[in-house]
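Here's a slice of the assembly, chains where they normally sit.
Which chain is which? They are A and B, in the order written, and residues in each are numbered from 1.
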């Protein structure tokens, strides 16, 4: 593997935004794609009761859903135009309760190769102007080329 | 830490079902609590377009959401009546595309102690009668006693 932050596809941003728009679950949650840069993607999510766990905080799974998408699309920005992205695995540490009005997940590419890409993600929660680093994780993605039905 | 599968709270099932019912996100997704046994919880989720990633499969985050709840409630079934459960961290491997009509997540306690519990979860997807083991993971939970606003 060799590291790089030069996108192989000059249309990476349009392609990322178009793929994000097809993720049904992002619409269901109300997630917003805020930043799309080479090797970096940021997704935000305002709180509502339907996103909660039993104590009224954001459910860890909801938080992980936007973190996974942020990491996956961060990898995707560096892929060639004919490659799709799939998550192989990730690990997440929930360091503080996700108690607040708004989550922000940032995914960053740590290392990208022909087949595999490793990303880090960090999630912050905002409550009445105070920002807390509530989760961090590492995710491995695979670039798939030429798989029918798996476009991007 | 010492292993055990004898629930400390005889009302563990009612308490688990009541807590599950308060998780707003389970209602949003359409998840169903199918089994609540000492040290084991199973949650099912039928597919619909709103739960998809960009290829039309279940989004990994949706899958992880029910896996996390299955593991968390499996731990919870063995907690004393005054302890709440929070996820510290988990790791998930997505071994096959979650392509199908229905997901089933089973969480099982591997080891439980006074403070920490370790669970394994496994997720299967069903497509036209064929069942595929599509994800597995390990999760660490903490038992919290006497925290205001964190009941269960």
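Everything below uses one rule, namely that contacts are C-beta pairs under 8 Å (C-beta built on N, C-alpha and C of every residue); 3 or more make two chains touch, one makes a residue touch a chain.
As the structure is a prediction and not an experimental result, all values here were calculated from the model.
This homomeric assembly is drawn with 2 chains in place; in total, the structure file defines 4 copies of the chain.
Rule of thumb we're sticking to: only the chains that are shown with their structure count from here on.
On chain B, the positions that touch chain A within their shared complex are 19-20, 22-25, 27-28, 49-56, 59-62, 64-69, 84, 86-94, 97, 149-152.
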